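Here's the structure we're looking at; comments come further down.
With one protein chain withheld, the remaining protein chains of the complex are depicted in position.
Lettered A, B and C in written order, each chain numbered from 1.
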Amino acid sequence: MQRIGVFVCHCGTNIAATVDVKAVAEALGHEPGVIVSQDYQYMCSESGQNLVKNAIKEHNLTGVVVCSCSPRMHENTFRKAAASAGLNPYLVEIANIREQCSWIHKDIASATEKAIILGKAAVAKVHLNAPLTAGESPVVKRALVIGGGIAGIQTALDIAEAGFDVDIVEKQPTIGGKMAQIDKTFPTLDCAACILTPKMVEASQNEHITIHSYSEVSDVKGFVGNFTVTIKKKARFVDETKCTGCGLCTEKCPMNKVPNEFNMGFDNRSAVYIPFAQAVPKVATIDPNYCMMLKTGKCGVCSKVCSVGAIDYKQEDKLIEQKYGAIVVATGFNPINLDKYDEFAYNQCPDVVTSLELERLMNAAGPNGGTLLRPSDKTHPHKIVFVQCVGSRCDDSKGKPYCSKICCMYTAKHAMLIREKYPDTEVYVFYIDVRTPGKNFDEFYRRAVEQYNVHYIKGMVGKVTPRSDGKIDVQASDLLANEQLHIDADMVVLAAAIEPDKTARPLATMLTTQMDTNDFFTEAHPKLRPVESATAGIFLSGACQGPKDIPETVAQASAAAAKAIGLLVKNSITCNPCVAHSDELMCNGCSSCEKVCPYGAITYIDKEFKMPDRTVAIRRVASVNPAVCQGCGACTVACPSGAMDLNGFSNSQIIAEVDAICK
Amino acid sequence: MLKISLDKLDKLFEAVSASKALYVPTDREDGGAEYRKYESGMKLSSALNTVRSAKDFFFPQTENLVDFKMDGKSIEVIDVREEAEDFVIFGVRACDARSFTILDKVFLAEPVDSYYKNRREHGTVVTMACTRPAETCFCGTFGIDAASPEGDAACYSDGENLFIEAHNEKGQKFIDSVSSLLEEGDTSKLEETRSKTREILKKLPLADLTTDSFGGDKLNEYFNSDKWGVLSESCLGCGTCTFVCPTCQCYDIKDFNTGHGIKRFRCWDSCMYSDFTKMAHGNPRLTQLERFRQRFMHKLVYFPANNNGEFGCVGCGRCLSKCPISMNIVKVMKALEVK
Amino acid sequence: MQEAMINKAKQLLADGIVDRVIGWKRGEFVYDITPAIFETAEELEKDFVYDDFTAANVSKYLVKESKKEGKILAFLKPCDTYSFNQLIKEHRVVRENVYIVGIPGGPKLDAEKIKEKGITGILSVKNENYTLKIETVYGEETMPFYEAVLDKCASCKSKKHMIYDELLGEEGDVLDSNRFDMVEKLENMTAQERYDFWREQLSKCIRCNACRNVCPACTCEKCVFDNPDSGIENKAPADSFEENMFHIIRAFHVAGRCTDCGECSRVCPQNIPLHLLNRKFIKDINTFYGEYQAGEDTTSRAPLNEYKQSDCEANIVHERGAE
Partner (left out) sequence: MQVNENKEFQPLIVAFCCNWCSYAGADLAGTNRLNYPDNIKIIRVPCSCRVNPMFILRAFQRGADGVILCGCHPGDCHYTSGNYFTRRRMTLLFSMLDFLGIERDRTRVEWVSAAEGAKFAATMNEFTEAVKKLGPNRRLEDLRCRKQ
């Protein structure tokens, strides 16, 4: 039999002025199960709380209803009070008779009547409340950062700085990412390599950081504080521990006509290679697609020249399993493929390049040693046309609906750098809008226009046609002057839209995180939780969450690190006990709940059951991980059999409230 | 025998319904027939029988037994029983008429079911002889003559006139109440019709089905028969057969919380349901095989064992045409019977 | 076709590819055909039937049967393959334990439709050039084949099998059916007319649960209506509200999962057009969220288990059509 105490608060005159609190206490005292019903001036005050505590002890209460202000205000207060008096805190319910009654109604009679109904609903609910205990789940004090670009490096450094072990998984042979390919950075025009490579070295030397280069995440299990991740270390056919990075093998390799992806294919590398001089780890990798030894078994030059015997043609992919408390996703971006953009002649004309290709063409470590030459005939271009928004802000299926955010600024940078170095070169920029919000960004762009006389023309390029004389005819419209233009350019640079890395979607599936339709990871809250994914323990860093420039990426990387550290410093996490749970006898394993869970808290297990007909059967049933579940209840409605229910807001509790209100 | 011309039937209905509720089978738009309370202009159904049996009149699908009024912590018990008003059911077929005898054995035996008895006493059953039995009919198996139905009063049609005779006092009272509309008629054509009907009954596909292999003493013979597995394997466990059956009499008693009180009601239950007769310890019949067996064993063995050999089936054929998977008592009897 | 099926089943049994066969067994009459399991060639020879009255969808039986030892052969009509696919998607059947032979589907006949014509005492029914020759104890009757076709077949959505290991007979196409016509007709009525229509229909309900128990999408271990703790348990409609609620919730629980196999209406002893409720959901899903056919595949997300940010708001219901 329930022994329920009801406590009606006056809240000074806040409630008592419009609600007859005595009448409310009197009426609720007659409800079944209620054995004590009192009113008091300020229930949340020390003495008010004592009233509740004493009543719990004196009457051995099994449930408490406080008719007072919003539960958002004092639910915790009264739960704590109950707990200190030895009553499970989840046996307390609040009837909101202030914000939702006394403050909005003027007529005392009807406000009192409503307060009584709200109180009855709370009594009806508390009848069905079950004592709940917040579970605890230990936290593994190690973080995983997926992606070794500037975002991943920064996050890893910050986490390591706090004293936690952190592993970086990078699919390329070296960390560094896109930033390593960039020449200069806006708006300061300092050299990207000069600011990035010290960080790469720092990461490699930090005792807390382990870099798994040339590796991929192949499986993720577990949940916040306790992920088990399988990392596939791809065979690089070079013993990382032995290789000194001397580079002799790369010089001697006879297969030296492999397109060099680091330089966007503008020059060649050998089959055994180190991506670039400052690569971290500085270890050679054998490209199995080109290596003669691996393909035909005939060659072995690199093995012969290696003085430390690091070459190992028999090396195989290796799976390593590691436990982590937190995972940070930093998988970054790529420019989109421009094959569908025939109008810009990207595939027909070598002098039509993307902005990232231009970075390499202008880079001192690039194919031309930093001299800007046309890829076709290695001559100086004198007229360069930049086309903005190639594939960005597109409403057709060819491109992306969003703004890639960084193009306006890097194009201004390119234009400025070219005008600075080659003042005889004319630069045209065709744009839809110039978007330069950011510290010193607009000033930077205005310098390009005002100081460097870059021709900014509002309008889209309609067609790019390579001509037989080597020039490129650029047909465009100038929207402001309202005229059609033809420019005979030497080079055309396309600001290709950027998109999330292709590895992101399968990764999101493994991590049970959400993605938007463009494959950008979805943050837990667009304003208030921008670096967390909705899945607890998974954080987002850099362009995997949305287009970002370097300063923003680094800021977000550090923010993600801070969130991860906030998790890792805890020895265990307290779980919200108001979580879903599945009645295994009723569950039919249909997976509906799993599909609507935003947190990946539901998994399926095959379990042996004694069936009602005395047989034993293996059944697939849902299992909710209380450490991951956040208690939204989406699964409870998706479940047709009603096997899934929610602690604290159970079907029967809500129905009891409905019944009480409609009585 | 007294008669009334078939085209004056509405006059008879008007007269009866003027003083008490009269229920007649009528056609629904969807092709089925059902009993409806007679109102002017209503046409008597031409269908052989109604989809639901006539047992509803005495044993409705749900019925309120008692109310509890709750006010705060106090509970008051309210007796909802009221004396039923007189009513007449017209057009009951021979099979359904026999079903009342079977239900009486259950509900009127001690302890008497006062709710059932109340309605039974106030209801007059006017039956109607069949002239066009269907292939699913097998009332003859249970000794029922479709051409001479039981009931308080019985009607027979010869295609032009409706003849009516009383079987008891209640029936006589009914006839007396409409005697001004009736006149003495020549039954020679009627006898012809009845013998024709009996000829048809003999030609029906199930005419040779007998109960010879069944009865109260056959428990051991059939309970562990290996036929039950195959017979029940496709049973969906729905309640169609039990709910259209005129003799199924099981019910469940439940409480419904109205918010301001409790209504204790009973409703039909089905032995085909997995929670049938579920008790604190669980369920006595755990598999569909057991539940399926229960239903047919009850009709063919247990019921006759307790009721002087009377079977719990009247051969109306409803389950034959309504079972979603066409499994039925005839198939069970044919599978089990010893030839 | 029946002969070819029996031969196929005998061969698969003989080759040890399957251990059992689920099909249909001959009844007492021409139309009362029962789904059944066959284990030997002799049983098949004796009782296996596939004809114009063989309408029952056997896919739901595979929930149980596929979990037993050995492999079972199931003959699935096109409409049944949708149900089976949906069951695979919801992990209700063990695919590996079922050998599916796709067979041509309907139109199948409805004995009730014949009886509605006043034809009774049926002894045999023969289809001669789409005229039914019906022998009865009262003499021979005829009626056009198409007037006796099951409603579910009259608005057939597909003659194409969505899943099979082997096909017998020709493969058909997905059809451009008129299955939403009645739903549309109701939508165009006034609210009062719709209310009256459904009250008349649903008040016939005797809560026999045939619709639920035959439904291949209703495979819950324990139905909410049988569960005293669910808050909506009820065994018999004691009030018109309960008639409404049962059918609303039943249809809602299969919304986005119902393949429109039509079994619910076929088995309803009271001829309630239950499929209209399911079709209403299907039509709404198609209109609001894009064409979706449950059972077409085994991987797509059910419409109620996914969303788009651009989905319409619920008040679209208030904005549409006449009140």
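We adopt the following convention: a residue touches a chain if its C-beta (ideal position, glycine included) is under 8 Å from a C-beta of that chain, and two chains touch if they have at least 3 such contacts.
Just so it is clear, the model here is predicted, and its values are computed rather than measured.
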item	value
For the chain not depicted, the shown chains it touches	A, B, C
Contact partner of the left-out chain, one of A:Q41, A:Q100 or A:T503	A:Q100
Missing-partner contacts on subunit B, residue numbers	256, 258-260, 263
Interface with the undisplayed chain - residues on subunit A	70-73, 96, 98-101, 103-107, 110-111, 113-114, 117-118, 121, 514, 522, 524-526, 534, 578, 596, 598, 630-634, 636-638, 646, 648-649, 651, 654-655, 657-659, 661-663
Missing-chain contacts mapped onto subunit C	183, 186-187, 191-199, 224, 230-232, 238-242, 244-245, 248-249, 251-252, 255, 277, 280-281, 284-285, 288-289, 303-305, 307-309, 311-318, 323
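We adopt the following convention: only the chains that are shown with their structure count from here on.
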item	value
Graph class of chain-chain contacts, one of line, ring, star, complete, other	complete
Closest chain to global C-alpha mean, per-chain Cα centroids	C
Whole-Å separation of chain centres (CA-atom averages), subunit B against subunit C	30
Intercentroid distance (Cα basis), subunit B paired with subunit A, Å	68
Subunit B: positions in contact with at least two other chains	274
Interface residues, subunit C side, partner subunit B - complex	27-29, 31-37, 56, 61, 111-113, 115-116, 118, 120-123, 136-138, 204, 206-210, 212-214, 226, 235-238, 263, 266-267, 269-272
Contacting residues of subunit A [partner subunit B, same complex]	30-32, 612-614, 659, 662-663
Residues of subunit C that touch subunit A when the two form their complex	67, 90-92, 219-224, 227, 229-231, 253-254, 301-302, 304-306
